[in-house]
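Omission of a single protein chain aside, the complex is shown with its protein chains in their original locations.
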Amino acid sequence: MSNTVSDSKIDRRVITVRSSGVDRVFRILISAGALFSLFVLGLIAFFLLYQGFEIFKDFGLKFLTSSVWSAGSDDGSQVASFGVGAMLFGSLVIALIALIVSLPFAIAVSLYLEFYSPRSIRRLLTSILDMVAAIPSVIWGLWGYTILNPMGAGWAKSLNSWLHWIPIFNVPTPIFERSPFIAGLLLAMMILPITTSVTREVYSHAPRDQIDAVYGLGGTRWGAMRTVVLPFGRSGLVGGAMLGLGRALGETVAVYLVLNLFFKVNFQILLSAGGSVASLIATRFGEAGPYELKALIAAGLVLFVVTLIVNSIATLIVNHGKSAR
Amino acid sequence: MSEVDSPGNIKVTGTGGLETKGVHAWFDKHHVLADVTLHFPQSTVTGLIGPSGCGKSTFLRLLNRMHEFIPHSSMAGEVLFNGSDIYGPEVDPTEIRTRIGMVFQKPNPFPSMTVGENVLAGLKLAKKKSKSSKDDLMEDCLTRAGLWNEVKDRLKAQGSSLSGGQQQRLCIARALALKPEVLLLDEPCSALDPGSTLRVEETIVQLAETMTIIIVTHNMQQAARVSDYCAFFLSEGGPGHLIEADLTTNMFSNPTDNRTADYVQGRFG
Partner (left out) sequence: MSDVTMITNLIPEKRQPWKRPAQTFRQLVVLALVAGVLATIAVRVTGLAGFLGWYIAFVAALLVTVGATAVTTGAKLAFDRLATVLVSVLFSLVALPWISLIYTVISRGAKAVYLGFFTTDMFVNSSDDPLNQGGISHAIVGTLLMVLVASLIAVPLGIVAAIYIVEIKGRFAGMVRFFTQAMSGVPSIVAGLFIYSTVVMTLTHKFNGIAGALSLSILMLPTVARTTEEVLKVVPRELRDASYALGASQFKTTFKIVLPTARSGLITAAVLGVARVAGETAPLLLTSQYFVKFTTDMFNNPMASLPTYVFGNLLTGTDNSYARAWAASMVLISIVVVLSVTARLIGGRNSGKK
């Protein structure tokens, strides 16, 4: 005779908790506070949309693709026309340059800090890296403008004289100051600490037993890096790179100082002509009339959406990497 | 036959092989291993037995120069491989490790490589060229590790997709690809189920025909099954040292030292 009682015949009890007065108030207050932050974020998006809506209504998708940015004339003889095409393209270009330049260094510095540096000074070096990460962008901009800009122009000149047969290194006129190249270099230095921080943390979790296996097979330290650490840290590196990319896209003051805005899509990165949506807003803000202001807000919205997407992807990648360990 | 001279000195007629003379080990100021003198005869299996914490694994890592990876570690004494000290000034440690191989306690195949690539990983890392073709070498090593039949259709699968016992045999195959003269095994079966353990033990016994094997084990029955010689380590509050070394059969049936007798009869462990 079977004694099995099927699961469904057992009634599970539903436990209800009625919080005490104190806890109910507590929960409500905390929830309200937390949702308030959510509310603020939504408010940002809403207000930007509201103000910028007119612009999108007037220009539609052309706002994203056109490069002309003109406030028109007061008497109405010239119509205003706004488009962030060139600026958006420029933002992406300098962010890309920053990423390409900083990535090898980020990997090298992370490896150095985790595996090559003398153990006694490791904590000191990591602290130095954290402090550099805190240097405000206006100071980077100041240094970039006074020191990096003239030097970079010199490098650009040499680069141009040797490699001008490559289209992006060619220039129609030899003006090399405040170019996308220089802005990209400065941004690379600014985003390096963020990317390195994330990457180094991931490398520090590389499985020691596999590193031991490499040595056991007669491999060298570089063999261990190549076979174990670098493959292991790949997702962390991508996440860190994207975080850096997000920062580079949103950087305003430093770019303002080392980039000459030019309202046409420009591939020739050595030339003193570039774009940046953030810099555009800062530049035009002072003189903007009400209509142009709405256009600037619309531009801000575009920038907000782009950085939001990049940062969300980055966060997903980094968190996915963390949970997989 | 062997002549047992005094504790720790097995004299065997034969040449080369591995021996240690008066070896000590420290972690920082902590003296963990004292005065171990042992000779490992060629083509034999020697089991290092003793309770945990008496320095067996540390001793093992001294034999292939892995002990020095621990920060602030130091040693004393000599480890002679084919007559010359592996800690000599001109010695390249990475070269030593291709001739004295190691299999670790926890199976650690490289997840970024396939099964086949894992077997040949040593060649790539040690930059050694193999005389036979890569495929032949792969098949040979996997066969000797007792794994070929199970993975011959799965050579392109990820290294980490195998079961625990299979992964450990993969690690053995990987170590074999470098054709080491000595193979060190650090409790290779402690993370495995009994079925896999048995298969690994069979592999070890077969491998001993062509190389010298030294295996650290907690499991006395395992030592009795696979080893020709045994060395018993013990720590009595201070550094671990060698109490007795003898043929396995002697050590289990007729040990010289009381402490050995107590251990092999299970009175402590």
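Note that the chains take the letters A and B in the order they are written out, and that residue 1 is the start of every chain.
The working rule: a contact is a pair of C-beta atoms (placed from the backbone, for glycine too) under 8 Å apart; a residue touches a chain by one contact, two chains touch by 3 or more.
Because the structure is predicted, anything quoted here is derived from the model rather than measured.
Chemist: Which is it among A:Met87, A:Ile191, A:Ala241 or A:Leu303 that touches the chain not included here?
Modeler: Once the missing chain is taken into account, the touching residue is A:Leu303.
Chemist: In the complete complex, which positions of chain B touch the hidden chain?
Modeler: Counting over the whole complex, chain B touches the hidden chain at residues 22, 24, 26, 31, 34-35, 65, 68, 73-77, 87-89, 92-94, 126-127.
Chemist: So that we can see where the missing chain sits, which residues of chain A does it touch?
Modeler: 19-20, 22-23, 25-27, 29-31, 33-38, 40-41, 43-44, 47-48, 51, 104-105, 108-109, 111-112, 116-117, 127-128, 130-143, 145-148, 151, 154, 189, 192, 197, 201, 220-223, 225, 246, 249-253, 257, 278, 281-282, 285, 293, 296-297, 300-301, 303-304, 307-308, 310-312, 315
Definition applied: only the chains that are shown with their structure count from here on.
Chemist: Using the average of all C-alpha atoms in each chain as its centre, how far is it in Å between chain A and chain B?
Modeler: Chain centroid spacing, chain A to chain B, equals 50 Å.
Chemist: Quick one: in the complex, what on chain B touches chain A?
Modeler: Chain B reaches chain A through residues 64, 66, 69, 71, 94-98, 101-104, 106, 108, 110-113, 121-122, 124-126, 128, 171, 174-175, 178.
Chemist: Provide the residue numbers of chain A that touch chain B in the complex, in ascending order.
Modeler: 119, 207, 209-210, 212-220, 223, 227-228, 231-232
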